[in-house]
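Here the complex is missing one protein chain, while the rest keep their positions.
What follows is chain A.
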Amino acid sequence: MNKTKALATGGAILALLAVPAFAGPDEDSLVINGETEIVTEAPAPAHLEGVLDTIYSGWRFRSDDTQALEMDDFDNPAMLAVDAAAATFETVDGAAGKSCASCHEGGPESFAGLGAVMPKVRESDGKLVVMEDIINECRTERMQAEEWKWSSQTMQGMVALIRLQSRGMPVDVAIDGPAQSFWDQGKEMYYTRFGQLELSCANCHEDNWGNMIRADHLSQGQINGFPTYRFNTTGLVSVHNRFRGCIRDTMAETFAEGSDEFRALELYVASRGNGLSVESPAVRQ
């Protein structure tokens, strides 16, 4: 008995020594609250042919401790902001005397599915809109209230609440038709080297995903779990805030949150995750 155990331990040590230089995604599977199954690995969408075979959620690149926080909503710190947003949804604000619930009588649940197809081109004016745009337009035009700051916890809590309604559904943003020109713009940005370090998104998230960048395990840079709770800032982080941080780290002048450039990039990066589940709000380091 003891010998078997000793042998097993020896085997484990050997396995540890044999860790390859390329540490890809782990083999864990993500089920939230013991019921919502999340697709964290999917065949890459057609437009990534020759670039990536398989796409992985960033969850697969995180440590077990970080992963565990996302597996139970009670443990997920992002849910505090989501709860606050659910209360805000019912709160009257602005000169029109309306709350979100005044118009959206079905509650946040009525947005099920929306998170999976955003960003998208709005038919009425041909503009590419992201979730923050829709929320602020409701606030300024229909509620006649002040708009929220892009990356404020109030705004990102509301984005998270709306995207939460689509959790588990496959990301499926449109890239053709009216979206084509925005998508092309986003793709060009993705492959453009920025800053003094002359790095493009692709240099890290396409050429080197799975490798370590100093102490950090590089993911494919998927945004299916945004807004994401980060320990780094102990708050929800918007997609545009993350883009800005990445470009800033290349030592470049970055684009503004809510700029048309970032809208296009958000569409393109979202489309690279077509097939993964919406995972918002995710937890990352």
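The rule is short, and it goes like this: contacts are C-beta pairs under 8 Å (C-beta built on N, C-alpha and C of every residue); 3 or more make two chains touch, one makes a residue touch a chain; residues count from 1.
To be clear about the criterion, contacts and distances are computed from a predicted model.
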Identity of the absent chain, which is to be given by its UniProt protein name, from "Sulfur compound chelating protein SoxZ", "Sarcosine oxidase subunit delta", "TRAP transporter small permease protein" or "Protein-methionine-sulfoxide reductase heme-binding subunit MsrQ": "Sulfur compound chelating protein SoxZ"
Residue among A:Leu52, A:Leu80 or A:Val129 touching the omitted chain: A:Leu80
Contact set of chain A toward the excluded chain (per top definition): 74-75, 77, 80, 83-84, 234
